[in-house]
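Note that this complex is displayed minus one protein chain, with the remaining chains in position.
On to chain A.
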Amino acid sequence: MDRFLQDLKPGERARVERIEGGGALRRRMMDMGIVPGVELEVVRCAPLGGPLQIRLKGYYLAMRRGECARIMVCASNREYSEPSLASR
C-alpha cells in the first residue's frame, strides 16, 4: 500500500516513490537528495504537528508535515522496481 512520508512513525524506513506537485519546492527537495528510489528514515517528529526529522543519504533533514504529504513512499523492504523515467 502506498503511503505518504507524513504517515510514517519515528523509526520507520521507506523508499521514495514519487513527489507530487512541481515548482520550487520540488526542485528544493531534489537538491536535498529526495528523488525517487531514495531510502528515508523518519527519526523523530516535533510535537504538536511540528516538522519531521528525516535521515537520508547519511545526513539529517527537517521537513514540515505539509511538505512530507507530497512525498509518496513505499515500504523499503519491498524490492524496488525501477520505474521508467517518463512515468516519474
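Keep this in mind: a residue touches a chain if its C-beta (ideal position, glycine included) is under 8 Å from a C-beta of that chain, and two chains touch if they have at least 3 such contacts; residues count from 1.
Everything that follows uses one rule, which is that contacts and distances are computed from a predicted model.
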item: Candidate names "NADPH-dependent 2,4-dienoyl-CoA reductase, sulfur reductase", "Response regulator transcription factor", "Acetolactate synthase" or "Ferrous iron transport protein B"; UniProt protein name, chain not shown; value: "Ferrous iron transport protein B"
item: Interface with the undisplayed chain - residues on chain A; value: 19, 22-33, 35-38, 43-51, 53, 57-64, 66-67, 85-86, 88
